[in-house]
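In this view, the complex is presented without one of its protein chains, the others remaining in place.
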Amino acid sequence: MGGSAEERETRASSTARLEAFSDGVMAIAITLLILEVRVPDVGPHEQLRSALAHEWPSFAAYALSFLTVGIMWANHHQMFRHIERTTFGFLMMNVVFLLPVAFVPFPTAVLAKYLGSDAERTTAVVLYGATFIGIAIMWNVVWSFAVNGRRLVGPEVTADAIRRGTRSYRLGPITYAVGTVVALFNPIAGFAIFVALAVYWLLPGSGPG
Amino acid sequence: MGGSAEERETRASSTARLEAFSDGVMAIAITLLILEVRVPDVGPHEQLRSALAHEWPSFAAYALSFLTVGIMWANHHQMFRHIERTTFGFLMMNVVFLLPVAFVPFPTAVLAKYLGSDAERTTAVVLYGATFIGIAIMWNVVWSFAVNGRRLVGPEVTADAIRRGTRSYRLGPITYAVGTVVALFNPIAGFAIFVALAVYWLLPGSGPG
Amino acid sequence: MGGSAEERETRASSTARLEAFSDGVMAIAITLLILEVRVPDVGPHEQLRSALAHEWPSFAAYALSFLTVGIMWANHHQMFRHIERTTFGFLMMNVVFLLPVAFVPFPTAVLAKYLGSDAERTTAVVLYGATFIGIAIMWNVVWSFAVNGRRLVGPEVTADAIRRGTRSYRLGPITYAVGTVVALFNPIAGFAIFVALAVYWLLPGSGPG
Partner (left out) sequence: MGGSAEERETRASSTARLEAFSDGVMAIAITLLILEVRVPDVGPHEQLRSALAHEWPSFAAYALSFLTVGIMWANHHQMFRHIERTTFGFLMMNVVFLLPVAFVPFPTAVLAKYLGSDAERTTAVVLYGATFIGIAIMWNVVWSFAVNGRRLVGPEVTADAIRRGTRSYRLGPITYAVGTVVALFNPIAGFAIFVALAVYWLLPGSGPG
């Protein structure tokens, strides 16, 4: 606005507001997850305690999505320590990246509802994996755009750091694709892979390096 | 507060908190959109997979509103690179601008529910378009107030940049009005115009310049 | 934490995080208001257009609460231009202030549902007014604590500015109490007073000075 498209593209600005907006969307998406956990209605011959226990898929889905989106937030934080400028096009790309992130509460709720169903578990886990494949692909798109020709990175970022970043981000879509393909044959195993990925990234010193 | 109304009007302050609040409202509105996508209840003779496929209007409405509000956020960001001060009246004006933005989840949910209905598609698309006409008009009000007599813009903003901004913002209400009028006769075509506008603005180098 | 209670009280810190948290709560409360507007279910002999028109109390309640909370945000912004330090006790006081602010979506939803009901309109408008009386009282508590003995205000804030602030904040509980008492006899008139207050504060140069 107030400038030609080309000007807007070249006139780079700081990433402060982009980071604040992304943090906002991720903080909200992560906190909305709890709305998916329903307060059980307890009939006359039931107990709240056992009704809560039967809701284990909701708790599992909540914890998995919370930690996974939290890991993404931490990685977004790390990535933007290397990126120091932004352009209108890059803002837009970040919006497209946030689209599947803000979508996460939906596949999480589907997983919570159908993880306990033999007939529909596969569909639920595959939808879940597909969402994270989408996010992981966008991650690579955002990073490539930023480092291509060193467009948006600071002068202190070494070529080596860029190469290592590129290599590690490439693992994201692959690992989620493996989990999703496994889920097509064995949804429990696919789900276990997603849990294992979250636990692995949470451990200090074992994140995508 | 702690000052007469006139004082409040003239004592301009920085735009940091206005931008943070606006980012917050836009980040929340964009993330609440997912609550409109319902987890399907699958009966004994149905499949989750086909139930999800039948929800395509929800997914389409989610994506369209997410991208459109995201584009607005990026444009708000660009606009406020030119605006460097604020007054109490301008804060209020920005609140009135945010009212239809925070309203977006409602017409989005109406669109998601009735896009597949032959009888009600027109109403749903027109309501959707009318909301964005409202936002686009407020955009012009906010910008006019800020640049009128160079009230709130920085000294580095050229008269030319202001003229170009004014011209480009004027296109907003017009394009949404065209889409809304088209929707009165052919709602699918109106909806397609809104999708086209979002895609056009997303492409690098093709935004309203 | 990591300090005695007295130390915590005296060791004042900047208001940045307090403002950010308050902005966050107000931005979320204002954006959650839209969840109260329900997507109508249209039966075979109804029209979406008329169903939407019948929802006018929801739209009216949404707009009124959005503008009123928005005005509060802008006033919070103005107030904290005078407050430059914070203490643990003041953080807590601000949390108590935010409690009725975050409560606003509830009386708004009650108002939306019962504004059209002759039997229950009074209760709905009185609950609404009572909520804002509570907020307006807390406003005075927060301001008194901050300016008492010039505890948390900056050296540039004149005694006169403090006096004028105190006087204007005192009007808040009174005007809302008047509206609420009027509502006990005539809820429509009480509601009209709340609308008039919002419009009056929105107009540039007419806010509580």
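As written, the chain order gives the labels A, B and C, with residue 1 at the start of each chain.
One rule holds for everything that comes next: contacts are C-beta pairs under 8 Å (C-beta built on N, C-alpha and C of every residue); 3 or more make two chains touch, one makes a residue touch a chain.
What you see is a predicted model; the values in this text were computed from it and never measured.
> Which of the displayed chains are touched by the chain that has been omitted?
A, C
> Out of C:Gly24, C:Gly172 or C:Gly190, which touches the unshown chain?
Hidden-chain contact among the options goes to C:Gly24.
> Touching residues of chain A against the unshown chain: what are they?
Touch with the absent chain occurs at residues 19-20, 23-24, 26-28, 30-35, 37, 39, 42, 47-49, 52, 62-63, 66-67, 70-71, 73-75, 77-79, 81-82, 157, 161-162, 164-165, 168-169, 201-202, 204-209.
> On chain C, where is the contact patch with the chain that was removed from view?
Considering the whole complex, chain C reaches the absent chain at 1-9, 13, 17-18, 20-21, 24-25, 28-29, 32, 35, 87-89, 91-92, 95-96, 98-99, 102-103, 105-106, 109-110, 113-114, 119-120, 123-124, 127.
In the analysis below, only the chains that are shown with their structure count from here on.
> Line, ring, star, complete or other: which describes how these chains touch one another?
Looks like a simple chain-to-chain line, open at both ends.
> Taking only the C-alpha atoms, how many degrees of rotation bring chain B onto chain C, rounded to the nearest 5?
Superposing the C-alpha atoms of chain B on chain C needs a rotation of 90 degrees.
> What whole-Å value do you get for the distance between chain A and chain C if each is reduced to the mean of its CA atoms?
35
> Roughly how far is chain A from chain B, centre to centre by C-alpha average, rounded to an integer in Å?
One centre to the other, that is 25 Å.
> Of all residues in chain B, which are in touch with two or more distinct other chains?
Only 20, 24, 28, 32, 35 qualify.
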